[in-house]
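Removed: one protein chain of the complex. Kept in place: all other protein chains.
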Amino acid sequence: MSIWLTQHLNALRLALRRLGAMPLNTLLSLLSIGVALALPAGGQMLLANALQLAGTTSTAPQISLFMANAADRRAANEIENRLRRYGGVKQVQFMAREDTLARMKSGQGLREVIDALPTNPFPDAFVITAADDRPEAMEGLAAEFRRWPKVEHVQLDSAWVRRLDALLKLGRTAVILLGVLLGAGLIAITFTTIRMQVLTSRAEIEVSQLLGATDGFIRRPFLYFGALLGLGGGVFAWVLVGAAALWLRTPLGDLVRLYDLTLVIQPLGTLDSALLLAFAASLGWLGALLSLRQHLRQP
Amino acid sequence: MSIWLTQHLNALRLALRRLGAMPLNTLLSLLSIGVALALPAGGQMLLANALQLAGTTSTAPQISLFMANAADRRAANEIENRLRRYGGVKQVQFMAREDTLARMKSGQGLREVIDALPTNPFPDAFVITAADDRPEAMEGLAAEFRRWPKVEHVQLDSAWVRRLDALLKLGRTAVILLGVLLGAGLIAITFTTIRMQVLTSRAEIEVSQLLGATDGFIRRPFLYFGALLGLGGGVFAWVLVGAAALWLRTPLGDLVRLYDLTLVIQPLGTLDSALLLAFAASLGWLGALLSLRQHLRQP
Amino acid sequence: MIRFDRVSKRYPPGIDALGDLSFEIAERELAVINGHSGAGKSTLLKLIAAMERPTGGAVLVGGQNVGSLTRSSLPYLRRRIGMIFQDQKLLFDRSAFDNVMLPLEIAGFPPREAAQRVRAALDKVGLGQREKAMPIALSGGEQQRLAIARAVVNRPSLLLADEPTAHLDTDTANDVARIFMEFHRVGVTVLIATYANDLFPRARRLRLDHGKLLT
Partner (left out) sequence: MIRFDRVSKRYPPGIDALGDLSFEIAERELAVINGHSGAGKSTLLKLIAAMERPTGGAVLVGGQNVGSLTRSSLPYLRRRIGMIFQDQKLLFDRSAFDNVMLPLEIAGFPPREAAQRVRAALDKVGLGQREKAMPIALSGGEQQRLAIARAVVNRPSLLLADEPTAHLDTDTANDVARIFMEFHRVGVTVLIATYANDLFPRARRLRLDHGKLLT
């Protein structure tokens, strides 16, 4: 037990000494790994913030339903009840024709026009939020509503929906693209760095084998080395992402304020941070393991 | 001359042999460098396409100028002449009140309203594009126009302008951030890769020095090695960017079509491609040069 | 202790280093291998330590067929063998002390006892004062003695030495020979490949010539 601990401490000490022996290399490696990790981590941060933003604002696409001009309030109430009971409907907002008229009058340059009218030209209307906001589902709902009595016109905010859909599709494609690219790059960078260490330690591996070292003994300091390097890179990435969050806070806040939203960008949460560091350390560990594979295969 | 050529050919041969001797390392290095290069190169491609898109569509912010309701066509003509002669104005579009009325009538649900009106409620109007579309310049123009006779109202599309401005600011910040990050990462990765080669060739450097090799002789194969590796990484990045362009073509095209634009995303142009490859090769070359510096300083 | 049974070793491009070799070395025996450069002395030692595998025949060490050992049992064979390599195989990024410490670390010795043993081994080869030196700062002969200290620090039951006195002057070579004799006396089997046949006058002598045993 004590020997087990001694051997691990020795391996850790050796790993630290190796990191310290070539400070420039270590620094460059940390930089490479850190940058490679910072990009997906930063993306994750932005995504988390965007989701939070989406949660505070109702950006869901809507359906507008206009009653026939001749329909009276009772007909409207019936439709409202029917809407509220209807399965795919999430939220219904009634807009009385009087309110619409008042709102229109306050609009620029329309007051005289409207005052000149003998009767209220606006119908009662509903704004409906669907439970399922995929375009097909919305189209289905709209088609259903059109068949209802005294309903003059159902308008789907379909351009909006289609834009959102295209944007999401694009975003997803970009995220996949970046993820694949950076994932491959990250693995390559980590491996390259650790392979460098393994290559410069070829003599040590060979001699240790000849002196009767087990594979585990030889691997241990390299695994510590890789894990430490990965962890260091993870910390560096964490700092980078935090700095980016601070830097982006003002321009991003300015931007969303123009859309009547508020966003104070949050750095990575505790869980995400812990995941980042764990992932980084595991990656380094795995890189060391794989790099050693081929070297240990030799006699 | 012949010896000079021989020595260069030898160095090139040696560099190629080293690349071939550790194919996995070479591949990983190419991958690292390629990915690190692909991101800024991809950003450049998207930027170039965005600029091209911006060129084909008039997304410039505009000023709307409404004549007084009482003003007649002569007054409007005067204002038009004045606008066309005015310094900061780039383009003027006249919108006759009759045309506006006709357009409004064709709009949904307004026909009856408008038909009910005794007179045309819409004034003559101009849509003005400014030469200088910074918000302050636009505000200045609008203020000027407001002082002109028979002008009832000048409306600045200022929300639009401020949004664009905020977006651009954000984009610029993000680009700076990414550029700094990836620049540092790219340099670190390239150096790490080449330092690995230098480290594994320490014996060779030492022996060559002891046998009377000049620094130039020792450096040469490493410079070729670095340049080849960089070039390879550049080619890889070029392919990645091209593939991304193909992949993004459909979703991006779908997206901009919804804004009544067409965009067929173009891969990197010849000049950009050449720049990318030259930059990649130089970076590898420089990495080799700097990596060797400290090794050659030793006796 | 060691038995070669019609052992042959052919290296890849068709180089016959050893051919049809049979001999036996008893436990606690001291034997010297002589032979010209390229006769196969190093190859013979490498076969015993399983650094190479025979292409024909069987090499037995302590009854075990070394050529058919699995990868995972190899380390335990090697821990019982102290080996001095012709090219020394020192680690140039560790001090003399740490180089000699390595076999004990590998075997999992308690650090305190290990340090004592390392100092004793260094003293034995006359490097007690240089324990902090890096191998690059040692002369050729000092490096050779360091390699010897590393081979004996673990008190192995079998000692294989490939040209252990190649870089030593006559006096130092005699000191080293005395060290080997001491190990032999306390029961260690010792096998030495060397040109300096006058160093071990009472040892059993194996003469190799182009991979064959002369008798």
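When the chains are written out, they are named A, B and C in that same order, and each has its own residue count from 1.
As a convention for this text, contacts are C-beta pairs under 8 Å (C-beta built on N, C-alpha and C of every residue); 3 or more make two chains touch, one makes a residue touch a chain.
Nothing here was measured: the structure is a model prediction, and the numbers come from that model.
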item	value
Displayed chains contacted by the hidden chain, counting the whole assembly	B, C
Hidden-chain contact residue, picked from the options C:8, C:86 or C:157	C:86
Candidates C:28, C:53, C:119 or C:167 - the one touching the absent chain	C:167
Residue among B:6, B:81, B:155 or B:266 touching the omitted chain	B:6
Interface with the unshown chain - residue positions in chain C	11-13, 15, 34-38, 41-43, 86-87, 132-133, 137, 139-145, 162-163, 166-172, 195
Missing-chain contacts mapped onto chain B	2-3, 6-7, 10, 21, 203-204, 206-215, 217, 299
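Keep in mind that, in the parts below, only the chains that are shown with their structure count from here on.
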item	value
Chain centroid nearest the full-protein CA centroid	A
Interchain centroid distance [CA atoms averaged], chain A/chain B, Å	24
Chain centre separation in whole Å, for chain C relative to chain A (CA means)	62
In chain C, residues with contacts to at least two other chains	none
For chain A, residues contacting two or more additional chains	none
